[in-house]
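Okay, here's the structure, questions in a sec.
All protein chains of the complex are present and in place, except for one that has been dropped.
And now, chain A:
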């Protein structure tokens, strides 16, 4: 950031001091010169006019010069967002070469300044997609990772497998209303995805942090078809109270599973902005995993399952731990190596 106005950098980037049209001059950002914004006039249609492609290229170079990871991707997401699209590839060719308005350029600049502070793109844009849902994102609530989309798919597969089994009976079985408990809901990605795909289900989303609960609630209300049939309350106490809606079919979680010793190596984006409690799993990364597993038998139906996203080292560790705790009567059923999730069920 400090380096952007450095004359050496400008020379390095081959930037000519061309003025951007419009009122960028009002900005007194900490990084960029308030007077003008240098912009290379490489493939722009006419002098003084900048296209989306120009701006993406420009900010990519700025990000690269400042050591921002995923410079190209960040730049593309920001510009696409301001143009009302999800990704650069999804913009039609007309948008790519239409000159940007001054307002748009200003918006892009404001967002890019945040990115220059190593803010994750999802927080910069204030939203992100999880499967086919667009969810609001807000620091420090944990940002859903792409691998977790696989976790949701696995739960759905299991659910449909159960349905098939039921329908194989010779007498009619009522349509199941699975009760699903998500532990550590964060922004609500898993809970809301499951609810969208299994509209007959009942989903209980739980989190230790009020910020996460608030964000999940907000995201639920944004998905307009979810009516306000939502109750919300807080409590301190026994897990048995979770059984208000009956024994549970699925417990799903992406619990904090990072080994404590690995925490310091995390990217700056994560360390600076995300809730580290959503990541730190203790010395062996199993602290919360063990809590969930210890809880499961008293909550699950006999036919129920626990689905957890874990570290690649955990499946063996979980298996060993379960052998040492036979009283839990849980068995590790499946390990999905794609993204490293495990499925467990009662013996």
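We take it that a contact is a pair of C-beta atoms (placed from the backbone, for glycine too) under 8 Å apart; a residue touches a chain by one contact, two chains touch by 3 or more; residues count from 1.
Following the convention adopted for this analysis, contacts and distances are computed from a predicted model.
Per its UniProt record, the hidden chain corresponds to "Mitochondrial translation release factor in rescue" from the list "Peroxin-7", "Exostosin GT47 domain-containing protein", "Nucleolar protein 8" or "Mitochondrial translation release factor in rescue".
Only one of A:114, A:136 or A:208 touches the absent chain when the whole complex is considered: A:208. When the full complex is taken into account, the listed residue touching the unshown chain is A:197, out of A:136, A:197 or A:260. Residue-wise, the contact with the chain that is not shown comes from A:298, picked out of A:53, A:110 or A:298.
What chain A contributes to its contact with the hidden chain is residues 70, 73-74, 77, 86-90, 120-122, 128-132, 143, 145-147, 149-150, 153, 156-157, 160, 185, 191-192, 195-197, 199-200, 202-208, 210, 213, 216-217, 220, 225-227, 229-239, 241-242, 245, 254, 256-258, 262, 265-267, 269-270, 274, 278-279, 291, 294-295, 298, 309, 311, 336, 338-340.
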